[in-house]
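Note that one protein chain is taken out, while the other chains of the complex remain in position.
After this line comes subunit A, so read on.
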Amino acid sequence: MSEEARPQRVRVTAPRPGEPIAAPAEHPSIERTDTATVYVRSLIRSQLRLAIICASGFVVSLGMLWLVLAAAPDLDAIVIAGAPVSWLLLAFGAYPAILAFAVIFVVASRRNEAGYRSLMSAGGES
C-alpha cells in the first residue's frame, strides 16, 4: 500500500451548521435512479451484516476464552515462567482474535464494495 502515488492535496471546507453533508454532484457513483437506490441499499445491508457477523464472532470467542478459564480452575496450578497459565491466557490470548476479525472485515468489505462498483458500471452502460 505504500507504493501508491501520494494523493493530491484536497481542499476541504467545513459544512456550515445546518448545511447537508451529501454532495451528489461530485459523487458520480450516486445517482438518484431506482436501480442505483436498490444497489446502494443492498450494499449497506451486506456491509452491516458483515460488521455484525465479525462483532458477534469476536464477542463469542472472547466469551469462550473466559468460559474455558472459569470452567478449568486447574489452569491456575500450571505455572509457566512464574505465572499461572490462566492469567497468561487472559493477558495475551484475546489479541490474535481481534486481529483475525479485523483482517476478515477489511478484506470482505472491500469485496462488497468491488461487487457494488461492478454492478454500478454494468448498470451505467445498459
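Heads up, the rule we're going with is that a contact is a pair of C-beta atoms (placed from the backbone, for glycine too) under 8 Å apart; a residue touches a chain by one contact, two chains touch by 3 or more; residues count from 1.
In the analysis below, contacts and distances are computed from a predicted model.
Considering only "Multiple sugar transport system permease protein", "Na+(H+)/acetate symporter ActP", "Polyprenyl synthetase" or "Carbohydrate ABC transporter membrane protein 1, CUT1 family", the record for the omitted chain gives "Na+(H+)/acetate symporter ActP", by its UniProt protein name. Taking the complete complex into account, residues 1-2, 6-7, 9-15, 17-24, 27-30, 32, 36-37, 40, 43-44, 47-48, 51, 54-55, 58, 62, 66, 69-70, 73, 76, 79, 81-84, 86-87, 89-92, 94-95, 98-99, 101-103, 105-106, 109-110, 113, 116-117 of subunit A touch the chain not shown.
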